[in-house]
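Here you go, one structure.
Some chains have been omitted; the remaining ones sit where they do in the full complex.
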Amino acid sequence: MNSELLMSKIEALLFVIGDEGITAKQLSQLLEVETMEIEAALSELKTNYEQSEVSGVTLKNLAGTYQLTTKPEMADTIKKLVENPTSNVLSTASLEVLAIIAYKQPITRVEIEDLRGVKSDRPIQTLVSRALIQEVGRAEGTGRAILYGTTKEFLNYFGLNSLKDLPPLPDEVLKDNDQDTDLFMTKFQETFAGEEQ
Amino acid sequence: MSYEVKLDAFSGPLDLLLHLIHRLEIDIYDIPMAELTSQYIDHIHAMKELELNEASEYLVMAATLLAIKSRMLLPIHEGELEDAEFEVETEDPREELVIKLIEYKKYKEAAIELKELESDRSLVYTRPPSDLTSMVPDQQLALFDAKVNVYDMIGALQKILRRKNLRKPLSTRIARQEISVKEQMFAVVDSLKVQGGKSSFSDLFPYEDKTTIIVTFLSILELMKRQVVSVEQQKNFDELFVILDKEVPDNELRTIDE
């Protein structure tokens, strides 16, 4: 693979992967290219971003994880976006949390964050303060985490008589799919199956 | 003539009819009703055995076909055809069906075009909006657009799912493919060697992702079972230490079945 192609592939992966970032080793596995070569390409990409006046993004390396971010000097511009009421960046976070709670209630904060992939304590707080959601109980187990559900005000807001009026979702859409657990069980059985033979 | 009829091959009776018309090379404006009807009914028989979901709709169509066929067999006298009074009643019994078929065909073809667009679009990926919630005061967070409705919520869910689909593999799939318990056993032994044969338990877990931790943990269990390493602890809640008990020749570890 020539270095331009490699750089473009790395850029595409970094772009899609978002805030979680990706390590040079993972990139090496995905692209089937030596880590050394990946690191050289990453460093060249970074130089390109930094030197380009036209580019608003750059490459950040945090604890071995690479991710694309906006350049520090873009902070003011992005602040404007946040403050602008016509952009729905902010309502999106709240709406996502509200949607999850509406369809999966009762549900804990951790479960919501797991579905969204981002911290959600602040949207939850504001939805509580807007009386669209409320505590409806506590989860079993050690943490006794708060379970959230929607309120009467929620029904009111969306013009619904009851939760049954929400458009139905097919089962597959939000079914739990805890792969980590599956993986653990598989590995566990693989390891200990040997014992019995 | 025999042919296979697949359950999911047709999305309805009109679809089946279009298929037959195409296969039999029939002119849609001049359908030989006897032939089409008998072919259609043959298909229904084959499909009936498959407990077709929409059986009733296919049967209604069969009845319609039979009705058209019989109407076409009614004798019409020359004189009546020429008589203006009867002209209204001399429309082709097939007309309604043909109009339906042609109208349906249009959307069936449009659906095929959509499928192509779907496949083109699936080659292109976007990213979720950055999480900017930390940049704003609380009261601003839950400000919804006044037009937000329940369908916007469904849209929000759809986005979450798309994102989850992209997010999932990094933490698990790469690890599943690339790190086996066996490989991790080598890594643990190597790491112990580097540290002079003894390491604190937690130092063996430098990775943050869950699967690597699980695989590392399992590999230590496996090494204990094979008496390659032992684990000691001075007293309750003290740190655990993993100790390399014996130098295992590489080839012995390599014979482990995964």
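A and B are the chain letters, set down in written order, and residue numbers restart from 1 in every chain.
One rule holds in what follows: a residue touches a chain if its C-beta (ideal position, glycine included) is under 8 Å from a C-beta of that chain, and two chains touch if they have at least 3 such contacts.
None of these values were measured; they are calculated from a predicted model.
Formula of protein chain copies in the complete complex, based on this structure file: A x2, B x1.
As a working rule, only the chains that are shown with their structure count from here on.
Put simply, the C-alpha centre of chain A and that of chain B have 22 angstrom between them. Listed in rising order, the residues of chain A touching chain B in the complex are 12, 15-20, 22, 26, 29-30, 70, 78-79, 81-83, 85, 88-96, 98-100, 102-103, 115-119, 122-123, 125-127, 129-130, 132, 158-160, 165-167, 169, 173-174, 177, 179-180, 183-184, 187-188, 190-191, 194-195.
Touching chain A in their complex are the following residues of chain B: 125-136, 138-145, 148-154, 156-157, 159-161, 163-164, 166-168, 170-172, 174-178, 181, 210-211, 214-215, 218, 221-222, 225, 257-258.
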